[in-house]
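Just one protein chain is left out here, and the rest sit where they should.
And now, chain A:
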Amino acid sequence: MLYIYIYIYIYNIVRCGGSKVNLRPPIISTDSRFLLCASGDLVKVYSTRTEEWLHSLQGHTNQVTGIALNPANHLQVYSCSVDGTVKLWDFIDGILIKAAYECNCLSVIYQKINSPLVAVHLPKSAEQEVEAKEMSVVSSHISSNPSCTAFGRGVRAHSPLHIMTFEPCFFSLKATDKKGAKNAFTCIACHPTDDCIATGHEDGKIRLWRNFIHKKEYTYSTQHWHHNAVNTLCFTPEGTHLLSGGIESVLVQWQYGAGNRKEFLPRLGGSILHISVSSDGQLFCTSHSDNKITVIESSFKVCGVIQGLVKGDGVLTDLMIDPRSKALVLNGKPGHLQFYSLLRDKHLYNLDIVQQEYIYEAGLDQFEVVKAAFDIKGSWLATVEERGQKSSDLEFFLKLWAFDERTQSFVLNTTITAAHTDRIISMCFSSSKETTMLVTIAEDGQFKAWCQGADDQNFWSCDFVGSYHNLKPTNCSFSADSSLLAVSFQEVITIWSPETWEMLTTLCQPPGVIRDLCFGRLSCSKYLLGTTTRNLLCCWNLLTCALEWSSSVEVSKLQPDPLSENVAAFSYQSKHTDVFVFKPSEPRPLFTNKNVCSEKVHRAVFVPREEPLNNCDESSQWLNRSQLYFLTQNMDLLTFSTATEEDRILSSSKQLVIDDSVAVTPFYLLLGKHGQQQQKLNTQSHPAADKPQQPQGSVTIKELLHTPAHVLPAASVLCSMFVNSLLISNTGVQQDPLREEMDSEKEEEDSEEEMEACDSQQELRVQGSVDEVTLKLSKAQERELKRVRKTDFSWMAGLIDSKP
């Protein structure tokens, strides 16, 4: 079998996790075991039961715009992308089977953004790459939203009548549009067996149309529950129910043909964007605006949540790294801060900042987290929430959160209602380890320093209020040792001593308002960097209080690396963003990367690595200790990766493929787990334990468990077999014909390294066994062992330990 891994590098920039999983409706495989969703340029495969990300189908070079199961083979999936290709995958193994190129617009699945609906005929051919030439435009003037297109009964029979679009109905409703009724269509769904079309409308009504091929005798019934636009509609495969969702984030299940009988599943999170149903009707999937997929059983019980990185409408806070968990922190769910593990590309948890019920309704002015900052140890978190950004009556709170060791989460310590008289622009914690101090700057022209009170009352209070000629401050920054505070007031930078609160000096380099401000780190801590609105990057030497160097470059974001001297600057010029990495001590950049992306970059963060790389390559040395992540205006989270990392991804994805080929039955989990636990115990804690060896998922047990009960021989026969299998054979290699069959090619591809590791473990165990017989496990058994070892079910440990 052939594996194709196409990596997307544009100068080794990797679209890393956190891309949207809610762009298109997810699909559930026929056996309901897997959930596939388009996420960036990948198709991600999740397990519906464990919500784990199994693997992804990589190959598209641009946004995947649609996925659909192959109706001829339920183990295959089609995907289409903005890059103009349609690909056919085996989604269980993650293999690309076929790719069709040169399609401008793709619509067998879903149409490309802003293009008419076309049908593409995919030619049958054995080749892997085919050119699809036959294309027919079905209809134009259709909204690009996929929920605006639906296929009716009998599409496979090539009856074009049943491709229902809005056009036939739209004109008939135009008349009522005039009266101010918001009748515009928002989504459509076709009944699987009856000729009935369900349409959702902007005013929240759902209409069921019948008899629609007649010009005038069409008829419809109206159902109304949603108070805002209906976002999506979906019939269950049997056609007995209709599911609808909207901004209310309530999944509504209407009984088809029974008028108003409906069921609700409320409080699902963000507004519902898509609903999909598995082909047996047992599982529902809803995609939400907060980048979440909820898996719901047909009994209307939520059984799983796949949470992506919540990006909402915009990242109001900066990208931050929680110093404790090393998680990426930004505002996520409305009123919450989210903690997102970049390593595992997994959402960790939400911290409720606003602590008010969020009402999912358009046009309401509700509190939002707009600023957040961590102190250097991660024991304090400062947040600012705001309401009324648009109107004049601004309301905001400054909150300080202490990390509670016991509960391992942040607990609200102080709420400051009127920290400033106007909006807080920026804030930062002092970076010294001993005292923590928070400095906030606001549009009222002041900066305030906040300190924790005396021992008995550990609340925060204002320590100092500073201002400079009533100018509006623009940014603030502490030096690495917290001995200096730099606050920029329009074109002037003031340097303060936090000890005595006296202004030490002012720095000024007109023209231009100071935008970004940061101190150098480590050996370069004598330097202060600043960017101005007039495209100037300046570096001052604080010892001489003189400008060291300046460079004319439009910098949109300046991001220092906390673990090295490096500073990354993002510059936006002529519609693309360039990245420069430099040390403040020398104006020459260490690393330059032109045309990283076509949008402006406003948020970036250096994420410390768990173990530093030792790369010698000059250009990638700056990535050794930490990794640079940045967020584009399209809310794509991008990063730079190095060659070694890519190798690692490659090998891990291979592993995943193999792992997945093992049938995961409950018995397998139990036994496989047990075996592994035993193995660990033996090898690690009790190397010389006086215990008989447990057979590692031996052939007999496997046979016993995998054979259906009604074809199993009598228990007496099995018993002897079972007992036999528990004995350790000393006759050595006895190849079971059954085992031979089960050997798959994939196993051959195990990396050599792992083989060795495995062998050593075996040896250890052999030494520890009581029997002096030298054991030589058959090759088959070895493989079996390996396989078992790979699934980790740590919860079993508790079970086994608690055994008397």
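Just so we're on the same page, a residue touches a chain if its C-beta (ideal position, glycine included) is under 8 Å from a C-beta of that chain, and two chains touch if they have at least 3 such contacts; residues count from 1.
Following the convention adopted for this analysis, contacts and distances are computed from a predicted model.
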Of the options "GATA amidotransferase", "AP-1 complex subunit gamma", "U3 small nucleolar RNA-associated protein 4 homolog" or "Isocitrate dehydrogenase [NAD] subunit, mitochondrial", which is the UniProt protein name for the chain that has been left out of view?
"U3 small nucleolar RNA-associated protein 4 homolog"
Tell me which residue among A:His227, A:Arg324 or A:Lys433 touches the hidden chain in the full complex.
A:His227
Thinking of the whole complex, not just what is shown, which of A:Asn73, A:Thr219, A:Gln356 or A:Ser523 touches the missing chain?
A:Thr219
Pick out which of A:Cys196, A:Ile275 or A:Leu319 touches the chain that's been left out of the picture.
A:Cys196
Touching the unshown chain, chain A contributes residues 153, 193-196, 210-211, 213, 216-222, 227, 257-261
